[in-house]
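Apart from one protein chain that is not included, each protein chain of the complex appears where it belongs.
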Amino acid sequence: MYKGGKIIASLIIFVGLLTIPFFYNMGKVNAGPEINLDTPAILALAPADQQCVESPEVMKANHMQLLNQWREAAVRDGQSVYINSQGKSFEISLQNTCLNCHSTEAEKASVTGGMSNPAFGSTQFCASCHDYNAVQPLCYTCHIGSKEAAK
Amino acid sequence: MSINRRQFLRRAGMLTALGFGGAVAFTGFRKKEVAEAAEYSLKQKAVLATRWAMVVDMSKFKTEDDFNRVTEACHRLHNVPDFKNTKDEIKWIWKDDYHHSFAGGHNQYLDEHIVHSPFMVLCNHCENPPCVKACPTQATFKRRDGIVAMDFHRCIGCRFCMAACPFGARSFNFKDPRPFINEVSPEYPTRTAGVVEKCNFCYERLAKGEQPACVEKSNGGLIFGDLDNPNSEVRKIVSTKFTIRRKPELGTQPCVYYLVGGDDHA
Partner (left out) sequence: MLEKALTGSKKYWAWICLLLAVIAVGFYAYLNQFNNGLGVTGMSRDVSWGLYIAQFTFLVGVAASAVMLVLPYYLHDFKKFGKMVILGEFLAIPAVIMCMLFIVVDLGQPMRIMNVILYPSPRSVMFYDMCVLIGYLCINLVVGWTTLGAERKGTPPPAWVKPIIYLSIPWAVSIHTVTAFLYAGLPGHHLWLSAIMAARFLASAFAAGPAILILLCLIVRQVSKFNPDPEGGAIQSLVKIVRYAMIANVFFFVLELFTAFYSNIPEYSASLRYIFFGLDGHSNLVPFMWTAVFLAFAGILLLVFPQTRKNGKILPFALLAIIIANWIDKGMILIVAGFVPNSFERVVEYTPTLNEILVTLGVYGIGLLLITVLYKVAISVREEKDS
């Protein structure tokens, strides 16, 4: 092969650089995200109402698509109510529906304290998974914590 | 044994296509099951209309406080930041004097008092909105009820709508607005830097069956209703009293009417 030595050497260096993260993290403890589903707001609900807007499986796999659908429906079509597969209605609002349950007093305090990124300011609900997966949704550059937050 | 460059590129291309195709096939199959039985609807309390409009009864705006109360109610509810300079300024509803709001061709003998008398100005929610036509992403759009709304998620910040609006109703977030909001209202999101914003006739309140925040705080100075409904108060005023609009000659059909010199309503 023409200049074979150089090519193979460069390839090895290239592959080496590419795999640094794997070697770097090798053997380290890999603690998965801790999803906190028992916030005081959720526990205060009657057991029958404790399910999220859809079943946990659907929410785990599809919450991003559902949020996108909600956004289109509420902002563009003016449809502000979501009726789920069990016929239950929910107000379409990230701030007043989702975050009402999925936040704790500590997070609410961080909102009033002027923190601009409530969910990401803590290790709580959204952040725990998203940080783990290195996904940075931009929701909270605009949306703010729940209703009680302002108190 | 050896392959030439052309063959190499062809094979590499085929492999890439296979890779992409496979990825699409996988993700394409799994998407479907998002809440099949779900539906979307309006709130039962929601107030509906086909042509929302506003009448500004100038006789009700007498003191400085009459104006400030209205502006403040709106700006506080919608988390409109206060930059304290005109360059970055963001405003949804504000006051400006007569000869600037209604620019062009005033008689030169008009009393100084009238020339400088303040008027309440806001987005006109035009029937033929030039901003909606200009927007390259449909981030600003006209709803079925006539409200010219913004989808802040979609706005790319090209500011074509600002150039298109002949009323100066639109503001751009030149900076991150968060640090300039004194008291965050949880009722409405803030905006991110780099998007355009303007009055939305409080569609989020209409959806809950409430009147716009400015109307509520105006002590009858702002009258809001459906222009297509012959029995609505706005329709009665607009059809029987003398009202003026900003720049009607441009054909955008503004839906904010100014009732000047009329005290009693129809």
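We just call them A and B in the order they show up, numbering each chain from 1.
In this text, a residue touches a chain if its C-beta (ideal position, glycine included) is under 8 Å from a C-beta of that chain, and two chains touch if they have at least 3 such contacts.
From a predicted model like this one, the values you see are computed outputs, not experimental measurements.
The missing chain, though absent from the view, touches B when the full complex is examined. Within the complete assembly, B:T137 is the residue of B:T137, B:N219 or B:S239 that touches the hidden chain. For the chain missing from the display, the contacting residue among B:T63, B:T86 or B:N231 is B:T86, taking the whole complex into account.
From the set B:N79, B:S101 or B:T243, the residue in touch with the chain omitted from the display is B:S101, counting the whole complex. Contact residues of subunit B toward the unshown chain are 86-90, 96, 99-101, 103-105, 130, 132-139, 154-160, 162-168, 171-176, 192-196, 247, 250-252.
Following the convention adopted for this analysis, only the chains that are shown with their structure count from here on.
Subunit A and subunit B, compared by their mean Cα positions, are separated by 29 Å.
Within the complex formed with subunit A, the subunit B residues making contact are 30-31, 33-43, 46, 141, 143-145, 149, 151-153, 178, 183-186, 189-192, 203-204, 207-208. Within the complex formed with subunit B, the subunit A residues making contact are 54, 58, 61-62, 65-66, 69, 71, 73, 75-86, 89, 91-92, 95-96, 111, 116, 138, 141-147, 149-150.
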